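A protein chain is absent from this complex, but the other protein chains hold their places.
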């Protein structure tokens, strides 16, 4: 290795540099640097990896891989289920890609990081306003871990080790919840939904709350059937038995609907992806958590706050670190260290770019387009909405035919027609979950309806009454 | 207009703002702002344009248009002819896209533009080194206008009104030259190339120089047949009759070959596209011009130089503006005002990113890949190189079949096989001009050769001896 | 910190981008490829550094620069409006960025479609019959337009070799005219800022090919005599050329074609929001009335057999002005800008541009009285004559407060008559919000207050930049200006 020029994709040293630096250290070869590593565990062969590639070859390879994926750009997509195709203004990636933001570490040195701290602080403020609760952290990994972390928070706050959860969580969310709760030794009980309305069965909830004192009820709105939950009501039921109301919501709806925090929820979490993040094949996204000021000491993750500097002027810094793993270690509220800060910045830029007015309009467009196509589809023979409860932009349909072949037919016409509901929940034959966002034009929605009509006719589904 | 909220894609004022501002001006309506425009010439209807579009609709439209173009990414391309598919390191667009560079004007306020001035100054230095002459401007529109501007420079310097030019210019270059020379009342005479070697017919040149005193001989190297010209020799011939040697070159070759300025050329120009600029369907590119210090006063365009600031420290500014249109007006060396500064910055970033070593290597890869496939293709029956002169990475082939159907066959296999030479120069049947760059792997070159073999066999070309 | 050149940072032997191709990494140049006398023996002198060092160098240098993205840029005559980020993205899609201009025509249908549509949009906005997108910039558009005029008279066998140009014209106007082979006659400006009609008539004879006019002018005024001017020019058999660099003031309100102009160029990098990139690239589409269409440079995009395609077969053309089809990447931005705004949006943009300029003018009038009584259009010319410091110093102090100086003689590319040499040309553009305008106004007032009490602070400004005030050869410059005066 020492004899030839060092080989590295991002070379910084000449052979001469390396020799002179070894001299300064007092060593005679690069190998000497590693002499403390016993020979028996040294790797005496090169790693078995593909040969190094010039940038243009790498570029070809990645383009070829990318071309193997269909996307929401190559197809008209009605996919949702917790990840949504919303419009991302070009200002969002442009501004957050600035090197100063992109390549900085966690702002441990606040004096040289006021720009990042300011963005994160404003992110906390803006999400506090969105979710209706003032204390917000700078993100956790995703919506599912936010829900799970919030469940544990409720346990810590209430000192209870039992949580109650709707059956209509995204399945990944309930799996993550179970994983997290198992480690913490928290029991989980599940509340079914009402078959007609599609929202939580409140009698069953009341029963459950009576049975075992729960740290929290975990609600998702819209739930996994797209149905909006009665947060105010659920929260009241919770509060009457010392239980917290935890709500996981889809923030895009908040341009039309009240913030859960304003409807009595104690901890509101959300998947932030819809607010300016690309779908990215499933990640990275980010989880946001908001709660009352009183609960801050139980929050996981970074929090930016105001401090004084030496001149007694206001400055920003990471605060309340005593909750965090680098201080509290095994007593920390969470293990989270690296988080999703850059994506939190994206959210702030997104919300600033569309603004109050724009956001409300986008939110309304989602609802109106979804209601429009829902009506159109329900005019097709044998198609009807499964539930009567209100929805925002996602809804479940009963079909007159099998779901899988319908989706295949649609896909051949360049349409991702929604999610085969049996892939989310067992025993859900002939059911399709569709989400519609502002990105679909009327022409496209009409075309989709048309293709549905023909596909259903072709598949000759049994017409239900 | 005044009654409803102003409509604009990038709105800045509320209706209230507008009213208050009108108040401050002392007007009562927006219409009053335009009262000095006579009603007869006012447009009393809305412009007939498509309705305003949300960003996501715009995005769809542009993607749809882009999808209507094949590219050097969708096809394996051997196209050249003055525009080349070279690799562009990601650092190039990333760094030059920084808002401070992208959205600044010409640095008329040097105190707040030292960053841009430094980049442009270093660009001048680096291009001076590349081309072998020290005085470089900050770009003109493209390689063709650089050649034409250089021809006029030579006329001004020598006070002659006649130029001599090789027939083997890119056809667009000779067209532009003719357009520019016509206005300036400069006569142009054309020197043919030697049919065997493909380089300039030096006897004819000698004759022409004897006939009429020329301001300059305009050479292109590699010329329109891909053949390298004997710059040193031509320059000597020029100098013996008070004529300048103007050379337009392809800068990518300069990693292998001597700079024309070091071989006696007096004004060297080039199309800078190959140094980090995308193909962009033909533009924007940039023309670079280099000459002796003495000739600076005849150069068109911006020049950055060192000045002193108030503290008598060195600073950079635009200098020698007395040549330029805003000072000299109709006596200016050129009308150029807006130029290609951002692309000049791209070139500096490109050359810094690949570095001396990398650039030489890329240049060599171009030559070796071109020579490789040239040899392979000349092994095919009936295929041979048209000329014997040396080439860099572009060469002309004689084919055993018609060119057009061959190209169609290749295109069906995803290959842009080169330029049908009859589209560049008349009377060039059964000739194909091919360029090869570092971006083609051996596997790809072998595949291309294979497709050529089969296509030629299919087309049943008459086999030449 | 002072900026540093990249060359001293070079460390021979280090290479940022690893260039690897095992199949062809043959080492030195093959002896058979080239004439040995031509082979490079020494190094070129390119910098050599690691990729991170390249990134840091250019990242940090950018921080010693100021663009529209950083703050207000009211540089008169330059229309430094917002450059939408969506256009940066959409103008660099692979389908355009990697398209080779010599691809077979049918493989570039998206390009032809876009260009044809854009030609039509610009024709509609300017009121012209046909547009070519080929010119590289405003000056280049002038060149192409004047070439068409020249070719027109050549066809008519009229020997007209004079172009009339007002003294307030941009320098590119006379320079382009000279490149086309015209002689320039300069028309003075009257004290109310209009072109002197009598002087024009005085020059108007059979040798005059045309008049080049900017309206609104670079003094920020709309020439109310435009109809009369058009009538006289046309009555003389001459043509009327419109320098559209100031079109930003009138989109959807009036059109050069309707004012009587025969040829128009526009600056997409002003009106249609292309970022200036520290000097370019822009684009200078040129539009003509129908009778001049055949003289436009080849190729243009036309509908051929129902499809948009480049038309190269133009025997009457005045010739080609650059390689290929135009500044595609730049034109895409103009296309996006027009589609984002629509008719109402473009009109609102012009309304706001004029509103903003008049607002600045009104709010600064006590300090910097307007040079002309007439209401201004998209920019206002204000007199710095009563300031306690000279205007050149005054505006440099604005830098310290985050505002780019307005245009002055010698600090911009505008040409003013001698009488206005303490004047400032301020063009806020429509993309400055009320808050921003008030901020700019406050900075002007702050510097004016300071001028009264601490002129020294102004004379030595700026104080916050990496370098101190740069004097250049300002005197030399003014002498030159004298020397080249008409």
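When the chains are written out, they are named A, B and C in that same order, and each has its own residue count from 1.
Note that contacts are C-beta pairs under 8 Å (C-beta built on N, C-alpha and C of every residue); 3 or more make two chains touch, one makes a residue touch a chain.
None of these values were measured; they are calculated from a predicted model.
Hidden chain, full complex: it touches shown chains A, B, C. Of the listed positions A:129, A:161 or A:384, the one in contact with the omitted chain in the full complex is A:129. Only one of A:156, A:368, A:422 or A:449 touches the chain withheld from this view, namely A:368.
Take subunit B: the residues that touch the chain left off the picture are 5, 7-17, 51-55, 57, 89-91, 93-95, 99-100. Summarising the interface, subunit C meets the missing chain with residues 9, 11, 14, 18, 49-53, 55-56, 59-60, 63, 68-71, 82, 84-85, 340, 345, 431-436.
The working rule: only the chains that are shown with their structure count from here on.
Computed from the mean C-alpha positions, the centre of subunit A lies at a distance of 45 Å from the centre of subunit C.
Between the Cα centres of subunit A and subunit B there is a gap of 46 Å. Taking each chain's centre as the mean of its C-alpha atoms, subunit B lies 20 Å from subunit C. Along subunit B, residues 55, 59, 63, 73, 89, 94, 97-99, 438, 441 each make contact with two or more other chains. Of all residues in subunit C, those touching 2 or more other chains are 12-19, 21, 51, 55, 59, 84, 86, 88, 90, listed in ascending order.
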